[in-house]
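Just one protein chain is left out here, and the rest sit where they should.
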């Protein structure tokens, strides 16, 4: 299972604002793209959670903007699982253009049902999540 | 019931692109804002359709861009019902800044259920729709 | 000068995602709407900064999502200036629906020129900013 998943993204006009740079809210779209690919690369797809009537809405997000991304830039969205406690996950992100870091950030998620009530991992997902947990411990040891 | 509903809209940075004008896709957001307010002003709210398990997805949209809308512009979104046949509606739009027309367009909608299957107007909404029809005929006569 | 500016916002379909709630990135659009109105209500408009060749890009943003905003909700975007040191500003935000707090957050901004280089307040804007500073001190004393 990958610790860090990198997803390419080409900036379009629709991402930019009149300062000629990617609009600040759109970085959270980039984070979602990276997160989706991390989950897909880690033995599942987010649709599998949804099929079980479960969701991982964002409870908290933060971002630091260091350099501007521009139209037609080919960005690399780096995403990794940084923390996993009970039914709460924390993903971290880095948006790069070649060797430059443009932005870093994190999102925190909690497992809920369709009515937004906190849930525990059901058996089929528990196996997946235990693998994620093991991976995090390996990284901490390594 | 109003024939033409006008909704004010203040352009934000997030609406613009690097040409310094409102990004072309965002005009369809403006159309939705105008359409929501037309429906609200015409004896209902779109949520009332949804509560009945009915939806009015867009089957077709077109738009002509004449002048550019810019950051901080206070726009007027004009929306009116232009056609209503069976379970199909057509709204038309004009985006203005003071006396200038910036864009004109239309959207065509069909009544469907949650699975996208075409539906007929159910009794409670039929009364509303008949009023809309009468209004259109009055306009044609007037 | 207002300490806290409240701007109404009606949620559209285009703001929501398939969980039936406002997509997490769109809260940063709401923050921008509130910030624009705070600046307008505080003796200026952001366009005045731009006319002087100056910009206040976001250097950092964070947000806590507490309850979900839904389609057709009439939200209140609260925005206030929380900190002002040299050429750095911090705005804070609260998104409410009636008496409920849906989300809180902040953005930090730095004054730069068109090339992104840090700038000092030029004389005409300095007067404005001193008033903002005085207002913050009054709040701290009060």
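A, B and C are the chain letters, set down in written order, and residue numbers restart from 1 in every chain.
Rule of thumb we're sticking to: a contact is a pair of C-beta atoms (placed from the backbone, for glycine too) under 8 Å apart; a residue touches a chain by one contact, two chains touch by 3 or more.
Treat the numbers as computed from the prediction; the structure is a model and nothing was measured.
Across C:20, C:53, C:86 or C:122, the single residue that touches the chain missing here is C:20. From the set B:3, B:59, B:74 or B:134, the residue in touch with the chain omitted from the display is B:59, counting the whole complex. On the side of chain B, touch with the chain left out of the figure occurs at residues 19, 21, 24-29, 32, 55, 57-65, 68, 107, 116.
Mapped onto chain A, contacts with the missing chain fall at residues 10, 12-14, 28-29, 32-33, 36, 45-47, 71-72. By the touch rule set out above, chain C reaches the unshown chain at residues 13-14, 16-21, 23, 25, 70-71.
The criterion applied here is as follows: only the chains that are shown with their structure count from here on.
Here the two chains linked by the largest count of contacting C-beta pairs are A-C. With centres taken as mean C-alpha coordinates, the chain found closest to the middle of all protein C-alpha atoms is C.
Per-chain Cα centroids separate chain A from chain B by 35 Å.
One simple way to say how far apart two chains are is to compare their mean CA positions; for chain B and chain C this gives 29 Å.
Shared contact sites, meaning residues of chain A that touch two or more other chains, fall at 19, 21, 25.
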